[in-house]
Every structure is written in structure tokens, then in C-alpha cells.
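Following: one structure in C-alpha cells, then a few remarks.
With one protein chain removed, the remaining protein chains of the complex are shown where they sit.
Which chain is which? They are A and B, in the order written, and residues in each are numbered from 1.
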Amino acid sequence: MRHLLLSLLMLLAAPACAQDLAQVLDANRAQIEQPSRQTIAPVIEALAAAGPQAGAVLEAWADRRLGLADGRFVIVQGDEAVDAVTGAAVRGEVRVLRPNSGVRGIIGAALVQFQLSDPDPSRRAAALDAIARRSDETHLAALRAAGNDPDPALAVRKARLERLLTIRFDPDPQARVDAIEAFSGDTGADLQAVLNPLLATTRIAAPTIPGQANVAAELIPGDDIPQDEAYRLLVEAGLAPARLAPDAQKQALSAHIVEGTVGGVPVAELSDPARRDTAYDALAEVGLVPPAATAAEAEAALSGHRFADIYAEPNAQITDAARRALNAMALRQGAQQTADLALDALSLASIYFLAAIGLAITFGVMGVINMAHGEFIMMGAYTGYVVQTLIAGRTLSLIVALPAAFIVTFLAGVVLYRLVIRHLVKRPLETLLATFGLSIALQQIAKNIFGTQARPLTAPAWLEGSVGFGEIVSISTIRVAIFVLALMFLGLFLWIMNRTRLGLEVRAVTQNPGMAASMGINPDRIAMLTFGLGSGIAGIAGVAIGLFAKVTSELGSDYIVQSFMTVVVGGVGNIWGTLAGAALIGGLQKGIEVINPANTLAAQTWMILLIIIFIQFRPRGIMPTRGRAAEA
Amino acid sequence: MTALLEVSGVSKSFDGFKAINGLSFSIGPAELRAVIGPNGAGKTTFMDIVTGKTRPDRGQVLWGERSRSLLKLSEAQIARAGIGRKFQRPTVFEDQSVADNLTMALKALRGPFAVLCWKPSAASAARVAELAGDVGLAERLAHKAGELSHGQKQWLEIGMLLAQEPRLLLVDEPAAGMTLAEREQTTTLLRRLAETRAVVVVEHDMDFVRRLNCKVTVLHQGSVLAEGSLDHVSANPEVIDVYLGR
Partner (left out) sequence: MLIRKHPSVLVFLALLAVFTLAVTLMSEAYGSGVVPTSTVKTLGKTLCLALAAVAMDLVWGYAGILSLGHMAFFALGGYMIGMWLMYARTGEIVAATLASSPVPPTAEELRQGITGQIFGVVGSTDLPLTWSIAGSLPMQLLLVLAVPGLLAFLFGWLAFRSRVNGVYLSILTQAMTLALSLWLFQNDNGFRGNNGLSGLQNIPGLSHVPQSVISIWFLWASALLLAGGYLLATWLTAGKFGSVIRAIRDDETRVRFLGYPVEGYKLTVFTISAMICAAAGALYYPQAGIINPAELAPIASVYLAVWVAIGGRGRLYGAVIGAVVVSLLSSWFTGGRAPALDLGFYRIDWVNWWQVLLGLGFVAVTLFAPRGLSSLVDALAGLRPPRRRGADLGPDAGALREKEAEA
């Protein structure tokens, strides 16, 4: 409607053209009132040439909104009507013109051309959109006739559209092939939508393959298509009689039971398929049932006919070009998806790294497996949730939640160490079980406090959305943030271990506890701090994971096995090993998902199997602790 | 006389540190040999390589009349071939009785199914009693090994070694933690054993080595520095320099 008002305004501004329009309308009044498809073309051309305001008239005509009132042409707008030439409101009875669909098609084509040369760029863009949505061969001519668009962006679009339509509608095959080849390197969805139908095939069965058919592939029954399927094609094409289905046979047999026998075969023997055939054949011989095609006949029918997929597009040159173009396109898309996948794997690896780093510290430094590590992750996530319910601002609450989670889980770790782990020194398996007991208790406590339903931990607005690279590759901002967080922790860990007193003491205790103790280092205190540190990092990982996963009491157990795998695969006591382990596991999981995208369960199964096999060859992980100590 | 064990040109390094460097060593079927050397000379690694615990980077370890290579064999296979090892710290199974410990060590088929079908016989009980008598534990057969004193555990372990009937015995610092009387006893035992089999004693204690009165091999930085009688090697200036002199 806005277009219409706009053009009406322009109508007032250009009275000279209005005169033309009025003349053309008057001159062709009869034709316009009673249009016929054969003769209307010159009228429409004349109208189209009558200046830009004529567009409104044509549009209205095509929409069955053009009418006559008191001998004047009016355009109906809802309940009102305006004069088609002057734009003045008209009262009175309006007789609306009803052109048939053939005429409307011709009007539409003229209208497109008209709109394509409209002075208003937004109308020209709208016209292009309309063509891109639904097009037929008349549009191709219109596009070509419209010439170059003054707006460079629109000109590009128009040229592209023209080439797409050339592929579909140009009568000259060479022009179509050229157009396809001109698109080389393009991966646009519109191009795919044009190319794919060109390769549509139908499956036929015939005594011989028609000479003019554009054959996609000839099919050998039994190899390329199942024999049953091939025979079904024959039946559908009327080239062979339908075979007797077991159900039909059974029905026919049960319909002809005579004194406990069918065709001379006792009913009790009919559980044998061979006996059923005998009975049926006997019935067929006396004409009670139609004879069924035998296996030999079916075989002969299959070998006597040929089966093929035939392109709907008869020209082989075009289908070849389209297939080449689509293959190239698939290749490029594959490359882009690989890049996307690499990013996905990277973010997954950072999550595993975050989840595993605390575990690696406690396991690597103290040789203690903390089965409750997953529950520390969960504790961190719930801390984040609680902080968020207390502090309104999301950014602020996140800033508070990170250290809060660290403190909570650090304290939990220290308490766990003092109460349990220090009493189980040198009994790794019992530590594993005791911490497991704690893990079931913690999980249930969380369930009792927070309920079983998932709690949201909402990310601040600036972490929502995604960062894009190119058309297909994009990665959500949260995942980038987690990657950054993982890097920060790597840096932090390296700094603590290599640059601080604590790190020095930790390394001393790891290498030789007795010697360290004699140097005045308290191994118990160091172990406690290390354990607290590992647990604290788990808490922060929990906040990070909670930002994109639902916070439930099972959050930790979802990650614990992968975390263990990361540590075990990476090798104990080496942060770079943990990093390599996380990268391997993240990459492996994503990689397997590509091979079998529909089935993430299968991906996980295979990943675990691969890891079990990997452990066979590197029992001490990717980066093992080396030296004589390792051999002992 | 062909050698029972022939070690030639063996090297092994850990993270760049050469624990054993081109070591060659050989011992006859019935011979007592003491191996001495300062800390880090490669004594323990040498025993680890012979018993299959550590694989050398280079070199040959040949065993027996048919010169079988030991490098491809597992620890258990080497033990079954007839090499027994006594560790520095007594390692017995503390939670099982002395009789169980000895029974386990008795020379017999070692496979899981053979062991499942194994039944104690009068002969095996007599052999266990005899071994216990040899090492002075006849009274304590039914006791758990964990209840024994340190010295008794040493003896139990020696008893277990004897039960294995090895052709070569590797003994790591047998005198450590023993009283003078026990040392005397140990010396006598080792000398007696060496009459029928090869015995290699790795030892720190020069007095003990002197008492053994046998051929001595001095290791230094992973290779053989000197070999001969104790008096001979004691006179070697290099040996004095690296070991005895200090």
C-alpha cells in the first residue's frame, strides 16, 4: 500500500505523464475492460510506456483491484476507491475488472520489467526479491530487458539472478552450461537450489533404455538395487505380473480349505512354505486361483529388462556441468565445515581441560584420585546459581561467582583432605572409594537442597551471541570465553608451579617428600593446599560449564569420566599432558561425530574404545613421567 | 668352561643419564662373584637388566649352554629359566604363613591352571619342612611371615630362593641389617651354594666381601673398572681413586 501512496504522490507531481496515462487508458478502454490473451500485449506495452505512474494501474489490474466508476478508471483500496489517473477519491458504484489468469500473467511480466526499472531502488530490490522467490521464464526476458541497474549492489544481484534464471530457463544449452560454469567457486544456497533440481532422476524399468534418455546410472538388479525393488518397478510399469505375496497366498489357501486339505495338501503341513507352494500350484492348475509368477519367470523378467536412473533434464552437457559444480561446491563446504569442526573440537577440548586440570593437579601431585571432583564442579555451578539469585546484575554476579566458587570448593577440598584423604595416604584405591562415597552423598545433598530440576545459570548479555568467521563457521561467545578461561588457567598454573614459593615446594614434595620434609617443608600442608587448589579450580570450571549446560546435581558425573580419560590419556603429573589429553579427547569425540553425525552415543562409545586401545600402546599417557623412577 | 651368563656391551640410559655404559660381564655355572662399586655405579640397574625388569638400549644378555638371549623374555620367564633374585629389603608375603611362602616358591609348574590343579603332597610338605630347617624357621612354619623379625624375613627370603632351585642367584646386599653372627651364617651359606650354582653378590660392605673370598668385579659409572681377587683390585690405583680410597 505504501508503494501505492508513494506513486500517487508522484502522480500529483508529474501531471504531464498523467495526461499520457489518461490518454492510453481512454484509447484502450474496450480492450482493458474485456481483455483477451491474444490481443492484450500491445495495450500493456503502451501502458507500461506511459510513465512510472502506470505501474500502479498495472499492479491494480493484475490484482483485480482496477475498476470502472462513472466511466473513469479507479483503483480500489479496501473500501475506498481513487481515480487511477488523478488519485482523487471517487464515490459511487465501482465495477471491478476481472482479467483471466492468462492476461494477468502477461500483466505480471510487464509489471516486473516495469518494477525493475522503477526509479525507487527499494522497489527495484523488492522486484528482485520477488523474482528470486518465484520465477518463470518470462522473468528472464524481463531481467535482460531491464538493462544495468544504476545501484551497484542491485546491479550485482540482478546479474546473479539473471545467470541463475539462465541456468533454468535459457533455451540455448550452451548458454546454460556457460552460466553454470560462471558460478565456479560459488557455494550460495540459491545456486544449490537451482542446480539440485537439474540432477533430479526418475527410476525406470524398460526392455531397452530409450536412446534419447539422459542416463544418470544404469542399475543391475541385486547389485545396485534390490531384486524385489527392481521387480516392483517392472510390475508398476506393467512389464511383469505381480508376484504372489505370502499374505495373499495364505489368504487364498485359507479360502480353499476342503475337508482339512488344500489342493490335496493336509492343512497341518502348511507350516512348510514348500508345501504351501505345492498346494497353491494345485489350486492354480484347477483354476481356483490365478497362477503366480514363479521364481524362474521373475528371474527371466529381471534379466530381460534394463533398469536405470534417468535425469529429468534431457541434456547431458547440462547435467554434467551441474554435477561438476555441485561436487566442487561440496568440496568447498567440506573445507569450511572442517574449520567449523576444528573450532568445535577446540572449545570441547577447553571444557575438558578446565574440568580435568584440577583433577590432574590432585592426581599428578598427590597420586590421589578424587572421585568427588565432579561434585566439586557441580558445587561451583550451584555457587554460581546462588550468587546469581542474590545479585541482580548478571555481569557483576558472574564476577562475584568466580571467586566465590573458588573459595567454596577450595574450602570443601581442604576439609575433605583433612578429614579423609590424609588418613588414607598410600592407599589410592581406598581413597578412590572413600571419595566416591562422598560423591554420592554430595550429589544427593544437592538434590535435596536444589531439587531435581535444572537450575539456570544465565550468562551476561555480552557473552550471548556468537563470533562468526565466514559464512558457515561460527562459534558462540561463551565457548570463546571458556577457551580464554582455559588459557588463563594454563598460564596461572604454569606461573604458580614455576614462579612461586608454593610451586617450588609442591614440586619438591612431588619429587621427594622425605627430602622436602627435611628441608623444612611441611608435606602435609603442601598436600592440603594443592588439594584445595585443585578443588578450587574445579569450582571455577563448574561456573564456566554451568553457563552453557543446565545446572543439575548430575552435572559433575557427566564430565567426570571424560576428565579421568583426559588425565589418564595425557599422562600423570604434567600439565602439558593434560592439555594434550584434552585436545585428543575433544578432537576425537568431534571427529567421530562427523563420521556418524546422527549418533552421539555411538561417537562416545567409539571414543572410549579408542582410548582403551590407546592406553595399550601408551600405558603412561601421551606425556609420561620419564626416568628411572617411572620404571620402578 | 662355558659361561652360564654372558653380558656383553650392554648400555642403558635414563633421561640422558647413562646408568650402564658398555658393560660386559660373565659368570660360570658354579662360581661366587662379588660386585662392588660406589653409589650410582649401576649395580642395581645391572641386576634389573639381567632379571628382565629393565630393557637395555644396546647389548646382549645370553644365558645357559644354548646361549639363549634373555632380552626377549619377561621377568617371570627369566625366573623360570633359573635366575633367582634376592632384594635388598626382604620382600616376603607378610600376610601369608611361612609355609605358604615357601610352598609358593617351590620348583613346580607355574601356569595358573597347573597351580589350580596342584595339591600338597607328602614330598612337598617334606621339602618345605627341610627348607625351613635350612634357614632356621622350622618352628615358625605356621606363623605369618609378617610376625617374623627382620633377620628372619631375610632368611625366609633366602629359603624361598633356595626353593626355586635357581642356577644363578643374584643377591643384593645380603649383609644389610644383619648381626655379626647372622653375617657369618650368610657367608657360609653363600659359599656353600656357590659350589653347585652361580652366585652374584652385590655388596657395599668390604669386610663382608673379604669374608666371601671370591673374584670381585668393580663397577664404576656403568662399566667394569677392574676384575680379579679382592687383593688384586684393591691394588688397582683407579679403584682406589674412585672407591676404596674415599
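The rule is simple: a contact is a pair of C-beta atoms (placed from the backbone, for glycine too) under 8 Å apart; a residue touches a chain by one contact, two chains touch by 3 or more.
Because the structure is predicted, anything quoted here is derived from the model rather than measured.
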item: Chains shown that the absent chain touches, full complex; value: A, B
item: Omitted-chain contact residue, chosen from B:12, B:43 or B:85; value: B:85
item: Option touching the unshown chain, where B:97, B:185 or B:234 are the choices; value: B:97
item: Interface with the undisplayed chain - residues on subunit A; value: 246, 250, 253-254, 257, 262, 267-268, 270-273, 276, 363, 369, 420, 423-424, 428-430, 432-434, 436-445, 447-448, 557, 561, 564-565, 568, 599, 601-602, 604-605, 608-609, 611-613, 615-617, 619
item: Residue ranges of subunit B at the interface with the undisplayed chain; value: 51, 53, 74-77, 79-80, 84-85, 87, 91, 93-97, 100, 103-105, 110-113, 115-116, 118-120, 143-144, 146-147, 160, 164
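Here is the rule we use: only the chains that are shown with their structure count from here on.
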item: Length of the line joining the C-alpha centres of subunit A and subunit B, rounded to whole Å; value: 68
